[in-house]
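I have a structure here, written as structure tokens, and I will follow up with some questions on it.
Every protein chain of the complex appears in place save one, which is left out.
Just so it is clear, A, B and C label the chains in written order, and each chain counts residues from 1 on its own.
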Amino acid sequence: MFGLDKKDTMLLLLVAALTALAPFLLNPFPEGSALAQFNAGYPDLMQRFVIFGIFAIGFNILFGLTGYLSFGHAAFLGVGSYAAVWMFKLLSMNVLPAIVLAVVMSGLFALLIGYVSLRRSGIYFSILTLAFAQMMFALAYSVLTPITGGETGLQLALDDPRILDGGVETGGNIPVPGLFGMEMRDSVQLELGAWVFTFNFGYYFAAVVMLIAFYIAIRIFRSPFGMMLRAIKANQQRLNYTGLNTRPYTLAAFVISGMYAGLAGALMASMDPLAGAERMFWTASGEVVLMTILGGVGTLIGPILGAGAIKYMENIISKINSDILHNWFAFLPDGLEDLLVTLVYPFIGKGWHLTLGIIFMLVVIFLPGGLVEGGQRVARLFKSKKTDSSAAKPQTEPGE
Amino acid sequence: MDAIILQILNGLDKGSAYALIALGLTLIFGTLGVVNFAHGALFMIGAFCAVTLSRILTLSHVVVDSTKTDFLGRPLEVQVPYVYDIFGEATGAAVIDWAVPLSILFAIPVMLLVGVAMERGLIKYFYKRPHADQILVTFGLAIVLQEIIKYFYGANPIPTPAPAAFTGSFDFGAILGFDPNTIIYPYWRLVYFAFAAVIIGAVFAFLQFTTFGMVVRAGMADRETVGLLGINIDRRFTIMFGLAAAVAGLAGVMYTPINSPNYHMGMDFLVLSFVVVVVGGMGSLPGAVLAGFLLGVLESFASMREVIDLIPGINQVVIYLVAIVILLTRPRGLLGRKGVMED
Amino acid sequence: MSKTNLTRRGLLRSGAVAGAGVALPTIFTGSSVAAFTNEPTGSTVTLGFNVPQTGPYADEGADELRAYELAVEHLNGGGDGGMLNTFSSKALNGSGILGKKVQYVTGDTQTKSDAARASAKSMIEKDGAVMITGGSSSGVAVAVQALCQEAGVIFMAGLTHSNDTTGKDKRANGFRHFFNSYMSGAALAPILAKNYGTDRKAYHLTADYNWGYTTEEAIRNSTEAMGWETVAAVKTPLTQTDFSSYIAPVLQSGADVLVLNHYGGNMVNSLTNAVQFGLREKVVNGKNFEIVVPLYSRLMAKGAGANVKGIYGSTNWHWSLQDEGTKAFVKSFGTKYGFPPSQAAHTCYVQALLYADAVQRAGSFNPCAVVEALEGFEFDGMGNGKTLYRAEDHQCFKDVLVVRGKENPTSEFDLLEIVEITPVEQVTYDASIFGGQLGTCNPGA
Partner (left out) sequence: MKILEVKDVNKRFGGLKALSEVNLSVEENTVHAIIGPNGAGKSTLLNCLVGKLIPDTGSVMFNGQSVLGRAPHEINQMGISRVFQTPEIFGDLTVMENMMIPCFAKRDGAFELNAISSVQSQKDIIEHAEHVLDDMNMLDKRHMVASAMSRGDKRRLEIGMCLSQEPRLLLLDEPTAGMARADTNNTIDLLKEIKSKRDITIVIIEHDMHVVFSLAERITVLAQGTPLVEDTPENIKGHPKVREAYLGESSGH
């Protein structure tokens, strides 16, 4: 189906099903229960899951396939966001022109930066991308303030021209981004017993975009182009002596992944029309590296999982304060309660960076293939137990 | 003219800090072939060695001074350091005053230990892994280390002043025949510069003139051959890692009076020190030193207001701009060897 | 202290169809049911405290959070009541807000506008917070304020000093109690002129972002009006840690005053560097060289250690004030936590109380009702003397403190001494000078 083989079709359908049902899957705990803290099924976080999923999918096309580690990819996300917000300001609150311009602009920046940076490989390439991104961040934060809004970020204002929406009365409030009359923030709620599920238009819009992006990524992975990119990672020298020019291949991969980043940036701006320079800082670029590694480099679904895991930690784990901990352990005797809280507290809430660092180290040390490899290992364990057969066949099909 | 001399002076001083940090980083890369993103964290831990020692020295017991009151109107509790009890008030105060230089003695064993533990406990399993994995695992480690420090010391910067003897600044202008006060430089920064020069010299001498250093240099050039000679290069490399950690740590200790240390100072320096190492040429010790001074001087010039007026924002990007230009014109950095880190 | 029991109270009821197990998903945003976003329908109301818990301002954020916890305790009738006893409005009675027990959720702004908006959104969408407050930078404040306007909840800004927050980026749903760059300039200039004379040459180092720009402008304008000359103004990068190359040329320029338009880590480092260069021992143009830090914060002064001694700056509030409100607040904060509150803690505590009081007086949590109750509201007893929440820009107008680093601090908290309390008349400005449009209040739904 869709020009994919059976396995990939299954994967695509699985991801489609997961995203479609996310409002249910992410809200497994009834309202008001102690575990409701762990529910993630609210629009903003679900939007972030899919948007950063797109970002990581795109990054993986570059890093996972070619092995070129860009440490400045967040710059393209930033460019996409700025472009999108400017479209909202100047043209229309409809998200489509914003997305188109964002993808084009980030593609142009990626072409320029990629053309220069790809003259070098290895860590030299990483440092070049880092240098470009840091320059963009520093300038966006300071001297480019008239274009980027600087510290406070680029925002909408009541008196923006919005040429295409000219006739619409704003009524003292800035209009919000939408798609032909549907606003990104529109939500429907479904109450089932103690559970409440929120279906948000913005989320589903972003999810559809992510599915398209994911589908394209599968096609790229399975295409001759994707094979060449993997060959670059495997042995660039051999590829050169096989008559293939690696530069345009890597550049194409760089531009494509830059456009994915720009798309993610545009969607971020569509869900929340503000573009800040911090999203271009090098730690933001590091974050997408973390996502990809955590999920599984070079795998199709890994980056999406990694993006989800990190955003979950950032938004859910970081909100657990000592108060909530005390509530959880309230059933224990006082001394034990305090002890447990003392032991756990450094790792959650404001200590979530520590947990992130530890998990990340553990993954790199023990699971170089990320969560996907972890899943495969678990699956293999079950398989070999069930069938009691000899060791499972080594995975030979790459790009799972 | 005097403005230019001043910025060269200032650049050399800045550069000595960059060179010192980059030196350890490139030492680790050159010997072990490991890209250590936790190097900034080592610098930061060094700085917190100084904080810790001054905390230890100022460990106090409480004496209630009933003549004064605190913010809630209660009798004021005055903290009296135990050092005062041991050495008497005058000597005790002097010991506390000299906490930062004293920390050098404290930091050396601590940093050696941290370095060796890091190498034995983590890094050695990554020699054969790709550079990307090394970057990632040490990046994770850097996050963990700085969060631990933050947990114990908080997020705010902690003032750790230099000894009172080094406050104030030295007037070069007067010596060179310029007007007084035109070329002044703080004493402590001059101390830092001299300190960096000594450390850099010591590391070079160590590598150049000791058998240990010769083996290590041979190992940097060709690890397998040295291994074949039956020399236990691994153990020496462990010691090198400890040494590099100590260099980073000392750089951190002496830096504390310049900028009050905080938990993220390592990350602040990380990107910069990598730029320095790459500009100098991965694995090249003289390259790292040269690039450190070069970038320090250029950064100083870029921060002159005449330059900023000419090219707005240049002070924000000069380091990166230099890195890009050097990497494009000299692919292996200023003094780098061929083929290093290009896979 | 109340134990928080996290629910999404507000949001979840809004779309409900009573009694039915399955609702028909026909309504958007539940607009036809709820009157405004996150209308509290149960016996409790949830406030969202959005403060930096990670990053360089984490300690300031922690102090803000302490203040909020204290405020919640007092609102719910716990503790000694703190400023509720001295507050000129007596609407609040310790039974929560409008009889609903106050609960709170917390978020981490990371001092990044993106992260701050994400955590604010999560508190609004997931936890049903009806008001968001906190923050310790203007970038975050402006970003979150715009978000709250859009979402239809009230935003009570925490520590934010840029003119923009209630100037060009003001929003109808946003309110600021903290003072701003303009007021710092207006309050500082006369004191500087009095102490340092009117014939001075100033050299500005300015953080290269919005807050730095507005602060530099404010200080320049007001000092130049006093007769000072501005020799140079140099912008420094946000990520700068070593300011030596910016400070080294200061003396050559012939300036005799250095103004550091820096905050947080930048301020600690630039001040430390400047003192290191021995600038304060120099005599230029026959006058002692002086350093000025327009925005002081005790937490940051602590980071700079002894370097702050004798240096002038302005601050929103200081615990050593002797009015009744301050004394009550310092007492309950100090008793609970063992040390005096920072100005960030103070402004956050006051903001929480002001919001609660406005709701109580309006008789509704509806943001538009709250806006109406706060606009033009005059109050006293909150530590800054008589204060007005101006209707035109939602900025508080009150006395501003000019402080100086203390020469002989008795403790690690006793770093600043109050030099003068600049009366409100002197720092008041016309609401239109910074541009921007307030728009109209947005109740969401």
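Rule of thumb we're sticking to: contacts are C-beta pairs under 8 Å (C-beta built on N, C-alpha and C of every residue); 3 or more make two chains touch, one makes a residue touch a chain.
Just so it is clear, the structure is predicted and the values come from calculations on it, not from any experiment.
J.: Using the touch definition from the header, name the shown chains in contact with the chain that isn't displayed.
T.: Touched by the chain not displayed, across the whole complex: A.
J.: Out of A:179, A:220, A:340 or A:365, which is the one that touches the chain we can't see?
T.: Result: among the candidates, A:220 touches the missing chain.
J.: Please pick, from A:181, A:243 or A:333, the residue that touches the omitted chain in the full complex.
T.: Answering carefully, the residue with contact to the hidden chain is A:243.
J.: Which parts of chain A are in contact with the chain that was left out?
T.: So the residues of chain A touching the unseen chain are 3-5, 219-220, 222-228, 230-231, 233-235, 237-246, 248-249, 252, 256, 394, 396-398.
What we mean here is this: only the chains that are shown with their structure count from here on.
J.: Mind checking the centre-to-centre distance between chain A and chain C? Centres are C-alpha means, answer in whole Å.
T.: So the centroids are 33 Å from each other.
J.: Determine the centre-to-centre distance between chain B and chain C, using the mean Cα coordinates as centres, and give it in whole Å.
T.: 35
J.: For chain C, what residues touch not just one other chain but two or more?
T.: If we look for residues of chain C contacting two or more partner chains, we find 54, 58, 208, 235, 237, 239.
J.: Of all the residues in chain B, which ones touch at least 2 other chains?
T.: Expected reply: 316.
J.: Any idea which chain A residues touch chain C in the complex?
T.: Chain A reaches chain C through residues 31-32, 36-37, 39, 42-45, 48, 138, 141-143, 145, 150-153, 155-159, 171-174, 176, 185-193, 196, 198-199, 201, 272, 274, 276, 278-279, 314-315, 318-319, 321, 323-324, 326-327, 349-350, 352-353.
J.: Sort out for me which residues of chain B touch chain A in the complex.
T.: Per the touch definition, chain B meets chain A at residues 35, 122, 125, 129, 131-133, 135-137, 139-144, 147-148, 151, 267, 271, 274-275, 278, 282, 312-313, 316-317, 319-321, 323-324, 327-328, 331, 341-343.
J.: Please name which positions on chain C make contact with chain B in the complex.
T.: Per the touch definition, chain C meets chain B at residues 54-60, 208, 232, 234-237, 239, 241-242, 244-246, 248-249, 251-252, 265, 268-269, 272-273, 276-278, 281-282, 284, 299-300, 302-307, 319-320, 330-331, 334-335, 339-340, 410-411, 413-414.
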